[in-house]
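See below for the structure under consideration.
For this depiction, one protein chain was excluded, whereas all remaining protein chains were kept in their positions.
To keep things simple, chains are lettered A and B as they appear, and every chain counts its residues starting from 1.
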Amino acid sequence: MNDSRYIITGLIVFIVLVTFPFWANAGKAAPAPAPSLDTPAIQQLPEKQCVEATAYMRTDHMKLLDEWRTQVVREGKRIYVASNGKEYEMSLEKTCLECHSSKAQFCDQCHNYLDVQPDCWTCHIEPKENK
Amino acid sequence: METSRRNFLKAGGACLLGLTIWPAVKGFAGNSTEYITSSKALTGEKWGLVIDMKKCWPKYQEGCRECFLACQRAHNIPDVTNKEEEIKWIWTEPYENAFPEQEHEYIAASIKGKPFIVLCNHCENPPCVRVCPTKATFKRRDGIVMMDYHRCIGCRYCMAACPYGARSFNFSDPRPFIKEVNPEFPTREKGVVEKCNFCAERIDTGLPPACVEACPAGALVFGDLDDPNSEVRKILASRYTIQRKPELGTHPCIYYLV
């Protein structure tokens, strides 16, 4: 054990580095996002509901979009029959963004909060913000 | 219990594998939703195009480029300034370049050097589909050779395989080169290959390809090559047509009247 000095120092340095994100951000919790649903298109809806239930959309929208993409691009199927029987065109631009016309509210707020960077917008065209 | 480092790592690896597979197992439990084709969609088994260049040329000489412009507007095709990095979906090539194996010394003056509209041939036996390592290029049930830009890794194997020069690579970000953006169709991004999609997005919603619709001379005739009563089949049955490089066994679906 004549190298214990080096080993212990090394271990300490390692632990400090690994836990860096925790103690560096301690006590600086970012506020949870609260996206505003207040877009003109949503206001006009008789029933304020997305293609699926809000809870499902909140947790699984990425999986839904992924499946939509596969169906449209690879299968040529463009109509989504939702669980309530309603039919929607599977299109990010024409369907999703029709209501969710504010990217800042509906995409960026939560994605920034969670630090996820989906790369939809390098190809798909961002809606013009209408506030 | 004695456990070696090796055994510990093995057990750890197995646990990690289990964790990786778990989401996939969970994914099998789905809900009762459906994906269907639009009732308006055009249905065909093998889409093809007959191009009557004699109808095109008078207008072309007057400067008509409606088919190119319609395509460019519909698909956000960038106008890349560097010729070597151009993105092309539909354009013209002189007869000698489009049909190099048909060319001879004494070719009729009415054909020699004349522009021919070229685009992806949507081959029945497409080499690009054969070589693509990710199925990013694939063949739809209606014969369209389609690209999934989400999946393309940009290896450019398809460009080497295509004998028609129909494929373009996004050497840089195309967005700065798009003059007027059509918000309904995605652009592409740097690093992927792209090509004519025969307006799959329009066919699926009941419209013919944009170039066909835009042609004021009716030089482009679109239809199902598998349907003997379609207009394309009627033209093919009654008149002499040529294809580009038929000797390569790709079976192009674009025919030319000369």
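Basically, contacts are C-beta pairs under 8 Å (C-beta built on N, C-alpha and C of every residue); 3 or more make two chains touch, one makes a residue touch a chain.
The definition used in the following text is that contacts and distances are computed from a predicted model.
The complex appears with one chain absent; UniProt names that chain "Polysulfide reductase, NrfD" among the candidates "Anti-sigma regulatory factor", "Xanthine dehydrogenase family protein molybdopterin-binding subunit", "Polysulfide reductase, NrfD" or "VWFA domain-containing protein". Looking at the complex as a whole, the chain kept out of the display touches B. Among B:Val50, B:Ala70, B:Ile90 or B:Cys132, only B:Cys132 touches the chain that is left out of the view. Only one residue from B:Ser38, B:Asn97 or B:Gln243 touches the chain missing from this view: B:Asn97.
Touching the missing chain, out of B:Arg156, B:Lys179 or B:Arg239, is residue B:Arg156.
In the full complex, chain B touches the hidden chain at residues 82, 84-86, 88, 93, 96-98, 100, 127, 130-136, 151-157, 159-165, 168-173, 190-193, 245, 248-250.
Basically, only the chains that are shown with their structure count from here on.
Only residues 52, 67, 69, 71, 73-83, 87, 89-91, 93-94, 119, 122-125, 127 of chain A touch chain B when the two sit together in their complex.
Considering their complex, residues 31-38, 41, 138, 140-142, 146, 148-150, 181, 183-189, 200, 204-205 of chain B touch chain A.
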